[in-house]
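Following: one structure in structure tokens, then a few remarks.
Here the complex is missing one protein chain, while the rest keep their positions.
Chain naming follows the written order as A, B and C, and within any one chain the residues start at number 1.
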Amino acid sequence: MSHLAARKQPLINRIRRIAGQVAAVERALEEEADCAVTLQRLAAVRGAVDGLLQEIIAEHLQEHVAHPGLSDAERAEGAEELIAVIRRYAP
Amino acid sequence: MSHLAARKQPLINRIRRIAGQVAAVERALEEEADCAVTLQRLAAVRGAVDGLLQEIIAEHLQEHVAHPGLSDAERAEGAEELIAVIRRYAP
Amino acid sequence: MSHLAARKQPLINRIRRIAGQVAAVERALEEEADCAVTLQRLAAVRGAVDGLLQEIIAEHLQEHVAHPGLSDAERAEGAEELIAVIRRYAP
Partner (left out) sequence: MSHLAARKQPLINRIRRIAGQVAAVERALEEEADCAVTLQRLAAVRGAVDGLLQEIIAEHLQEHVAHPGLSDAERAEGAEELIAVIRRYAP
């Protein structure tokens, strides 16, 4: 079982909240809301996605790289996966 | 009518695609998918949100700040709105 | 005279502080300082560069796009320059 399973409910709650925020941006666009409102809502989505990404990166690091009892090969793979994400999307 | 109205369909399409990507992250979490898969999907959401944010910032700038025929007060307000978003979430 | 000229001293002070922070990272690397220290110092450079970038973006927006008395062509050019920077480096 993945480490995400053990702690998945808070993460699922966060992604659902993000889904709600994305729906609010969609409504703002459909209803031709004020442009500044749309912009603020979308910027809020970005902030929430960044926060969740940091959370999942931290968990991945602890469970798939740092965790006692992993094999050297498992750690190397976990590190590679993280580095790929960091290189593509920022630090 | 807001400038977003005139061009809203492509933007609505993009936010719907993002909603689909967010749903895929939720499914990955619920189905206890591999952590690296979840991470990649969420990182892809971030990339898509950034791209749409840049698009809407560019439109706001052109329609609410640079557009010929706006009053000085309208430009000042449009600029303030943009600066607020940039200061909070970026650049 | 560019709008930067009028307010350049505080900006020059900030970039000089950043130059000092960069020199501290270089020293940390040369002296084989603890890796975490190097990482924190470099992350601080990033934060300072982001802050200054936001400042200069805000000034450019106010002086080269929103400023009363600019021609439509000048505003269009100022907006294009900003959009190019935002597209390349994030929002």
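Heads up, the rule we're going with is that contacts are C-beta pairs under 8 Å (C-beta built on N, C-alpha and C of every residue); 3 or more make two chains touch, one makes a residue touch a chain.
The model shown is predicted, which means the values in this text are computed figures rather than measured ones.
Peer 1: Can you say which of A:11, A:24, A:45 or A:82 touches the chain missing from this structure?
Peer 2: In the complete complex, the chain left out is touched by residue A:82.
Peer 1: Counting contacts across the full complex, list the positions on chain A that touch the omitted chain.
Peer 2: 50, 53-54, 57-58, 61-62, 65-66, 68, 72, 75-76, 78-79, 82-83, 85-87, 89-91
Peer 1: Please output the residues of chain C touching the missing chain, sorted low to high.
Peer 2: So the residues of chain C touching the unseen chain are 1-5, 8, 11-12, 15-16, 18-19, 22-23, 25-26, 29-30, 32-36, 38-40, 42-43, 45-47, 49-50, 52-53, 56-57, 59-60, 63-64, 81-82, 84-85, 88-89.
Throughout what follows, only the chains that are shown with their structure count from here on.
Peer 1: In whole angstrom, how far does the Cα centroid of chain A sit from the Cα centroid of chain C?
Peer 2: 28
Peer 1: CA centre of chain B versus CA centre of chain C: separation in Å?
Peer 2: 23
Peer 1: Determine the centre-to-centre distance between chain A and chain B, using the mean Cα coordinates as centres, and give it in whole Å.
Peer 2: 17
Peer 1: Among all residues of chain C, which ones touch two or more of the remaining chains?
Peer 2: If we look for residues of chain C contacting two or more partner chains, we find 91.
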